[in-house]
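For reference, the structure discussed in these notes is given below.
Of the protein chains in this complex, all but one are displayed in their positions.
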Amino acid sequence: MQKKFDRGLERTRWLAGITVFAVLGLVGLLANPYVISLMTIVLLFTFLGQSWNLMLGIGGQLSIGHALFVGLGAYSVGVLYVKYGISPWVGLLTGMILAGSVGASIAWLSFRFEVRGIYFALLTIAAAEFARIMFSGWEFVGAMQGLFFAAPTGGIEISMLRGDARFYYFVALALAALGIIGTEFISRSYLGYVWRAMRDDESAARALGVRTFQHKILVISLSAATAAAGGGVLALVQGSIFPDSIMGMGLSVDVLIGPVVGGLGTTFGPLVGSLAAIPLNHLMSALGDSLRIPGLNNITYGVVLISVIWFLPDGIWPAIVRLCKAIQGPPTAWLWQSRKVEE
Amino acid sequence: MLSLWLNVLASGILLGLVYGLVALGLTIIFGVMRVVNFAHGEMVVFGVYIGYWTVRLWNVPIIVAAAIAAVVMFAFGYLLEALIVKRFVNRPHHYQFIVFIGLSLLFSGTLLVAFGPDPRPTASQLSFQTVSLGLVTLDLARVQAAATAGLLIALLGAYLKFSPFGRSLRAAADNRLGGLIVGLNIPRVYAVTFGIGAACAGVAGALISPLFDAQPYLAVDFTLLAFVTVIVGGLGSFGGALLGGLVIGVAEAIAALMFTPSMKTALPYALLIIILVFRPRGFFGAKEI
Amino acid sequence: MTTLLEVENLSRSFGGLVAVKDVSFSLRAGRITALIGPNGAGKTTCFNLVAGALKPTSGRVLFEGRQIDNSPPETVCRMGIARTFQIVRPMREMSVLENAMIGAFSWTRNVSEARSKAYESLESVGLAAKAHARTDQLTLPDRKMLETAKALSTRPKLLLLDEVMAGLRPTEAAGIVGVLQKLAEGGLTILLVEHVMRIVMEVASHVVVLHHGAKIAEGPPEEVVADPKVLESYLGAGFHA
Partner (left out) sequence: MLSGALLAIDGLCVAYDGSCALNGVSLQIHKGELICVVGANGAGKTSLIRSISGIVRSSSGVIKMNGVDITGMPPWEICERGIAQVAEGRQIFGSLSVEENLLLGGALKRAKTGQSETLDFVYQLFEKLRERRGQLAGTLSGGEQQMLAIGRAIMSKPEVVMFDEPSIGLSPALTDVMFGVVKSLHEQGATVLLVEQNVAKSLALANRGYVLENGSIVLHGSSDELLTNPEIQRAYLGL
């Protein structure tokens, strides 16, 4: 009976996922340029949120310096492409390897003496800030003046990952889809089970034979590498890289808002959260600009974060799921029962 | 050459005392409540603005501005704890972090709305005065800030060590269950602790208002600086915060002399990473995290 | 019968306090041994020393002839020693089945293999019907059995149980006794740390009694319970009425 229940749920999830992405695809084809550019950012931050979520929501390790990995990805793509004309594909790969190894080293440094929790989180920001300052002073990568990509010529070049805004929208969409499928895949594999066990109770997990030291390093480097991939694409979309915006504290906060607002550790949380938070932020900063009130978007973000943790501590997405279950609980239960009779 | 080095060292130590006061606020809050105040930098900046406005409106000495900052920020911290932070004290660390990130965005946004993004220099009477001690020449504002910070650190230390309330505070930090057993009013202890932490940050902010222009964007730097300071010294340790402040102050001053300005800001982080490699819990780190 | 585990002159102190002093015993394969003693006797410390959660101050622990007392808990588990925790600690956000699967990943990476092993473990403790429940929906005895099922999924040769019956009603405890007996009949070696003696009487074939960190008696349960030293440690001097 339980197997069938799972299968029913499975079918609903697939249907929901496919519908969402079909709608997002239509948006890419039909929407106006403003919506396209906004949604590109939403989708990219969905992917970045996913990578952060992998680390905290599944692996149980808090990073508040994810900008480090995003920035490494962005600079790898930027430097190789702008300075040497090497394809961003190579840049993405380089960035992932680089960020993955940096993530692994930070994790190793920290967990070697079983330093965890707050110290680890503080170490992640310290590393990010250190990198930001170093990049700000490094002339070769443009220092504070930043790196600029040449404006796209108009045509779409898959091999060079260059194209117009719509092209990048679909790249971001593909990335977000890949993120969601990848997260689902990982949480169903043995890694997902082992990581969640480690997140919920580390010493109990160790007693069941989980080598938590290795797994923590693994989950952190995987998260770092995927964040770098997102950062590389973000740099291409924005057409420029500045150390303060791509490696700053602000970006680290932007990365975690989606999953926190949407739902920690859930597959769809980062998407839902980014969809809710990023347009709101854009709206508020536009409003702030027109009213000449510069801090309005900060205030809104702050209030949203506090209220979500206060009223919906597990995020919007789980609340939606609960609501759906409450509304259509009895009829679907009846549906499953009837199916049981058939089979 | 010697006098240059001595000057740099002395000004580093002076600023280090103020950093120590900032870090002390953070470390007291953490030691008692096991909460990391991510909005600590905003509280420093509140202090800087209090310094700026009191001096501008009433032309009072900085010491008076610092006293006003202490009172205002204590009340602010107390209320903030009793109204908001309280609800999140027993939640997992990542929830607390997110709440504090929210608070810090809220505060910096409010500062932006109220005062705009432009830096405001405080016109203190001391701004251009200096004192000379043999080879060393120091500006008076810095000396005064450091002296006041040093005095406050000593007073706070004595208060915690010898007063009945300081005893309760240390008891709550040592063993919360034990505190409940002897009948400590834990919520009140927590609110006062948070008030003291905020007041430390606010006073430090007012003291440095002649040295740093009041500006909302300063907050992030102060938060990070306080983090680095307490990690270097060891989270939750009184002496560690002071030592961390001095180390960071001196390191910054030396770096400013030897490297480019950007390297100066990077040095504390580099120092932090080096320390974490060799002494992962800082000089006086607390055992439990 | 062969000796599976040997504890030789084990001692452990915390600060100045000696929690376990100079304890030796051995576990024979295929039988249930109980480690008993009143509160604070050092049972749990002893248990944690065997399970690799604590390092001894002196003495050795040998499992199948190999020294294990310096190995971390995950290594000890992978060698074939599984343990439960006195305070039940299910992974909160995972279902009963998922909880039971984790242990299986110490020997396989195949999820469906782990799932069927988890079903098997749950079945052997009588929890298969609740496989898809959330862990906070379980009753206390069920949670204790889930702990055992989690441990069984690691395919242990030796199962260490830390007070699985503390806080249970006699009828509930009887159910667990049945489960343990069946596991032992299947060839599993079990070390049981227990405070309540009457349960031990029913299941254990060999009993080691600790008091104030030292071994005060060892032998078959009927003999041990008649030992005046043991009576005194439990009920206090002068209680022979």
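Here are some notes:
We just call them A, B and C in the order they show up, numbering each chain from 1.
We take it that a residue touches a chain if its C-beta (ideal position, glycine included) is under 8 Å from a C-beta of that chain, and two chains touch if they have at least 3 such contacts.
Keep in mind that what you see is a predicted model, and the values were worked out from it rather than measured.
Partners of the chain left out, restricted to shown chains and counted across the full complex, are B, C. Of the candidate positions C:Leu62, C:Met79 or C:Ala166, contact with the hidden chain is made by C:Ala166. Looking at C:Lys55, C:Arg109, C:Lys182 or C:Arg198, the residue that reaches the missing chain in the full complex is C:Arg198. For chain C, the residues in touch with the chain missing from this view are 16-17, 38-40, 136-140, 143, 163, 166-169, 195-202, 212, 225, 231, 234-239, 241. As for the chain not pictured, it touches chain B at residues 164, 167-168, 170-171, 174-175, 177-178, 180-186.
Definition applied: only the chains that are shown with their structure count from here on.
Taken together, the touching pairs link the chains end to end in a line with two free ends.
Taking the mean of all protein Cα atoms as the centre, the chain whose own Cα mean lies nearest is A. Centroid to centroid, with C-alpha atoms defining each point, chain B and chain C lie 50 Å apart. Rounded to whole angstrom, the centroid-to-centroid distance between chain A and chain C, based on C-alpha atoms, equals 43 Å. Chain centres here are Cα means. That of chain A falls 33 Å from that of chain B.
Chain B makes touch with chain A in their complex at residues 36, 84, 87-88, 91, 93-95, 97-99, 101-113, 116-117, 216, 220, 224, 227-228, 231, 235, 260, 262-263, 265-266, 269-270, 272-273, 276-277, 280-281, 289. Residues of chain A that touch chain B in their complex: 56, 62, 64, 109-110, 112-113, 115-119, 121-123, 125-127, 129-130, 133-134, 136-137, 249, 253, 256, 260, 264, 293-306, 309-310, 313. Of all residues in chain C, those touching chain A in their complex are 51, 53, 72-74, 77-78, 82-83, 85, 89, 91-94, 98, 101-103, 105-111, 114, 131-132, 150-151, 153-154.
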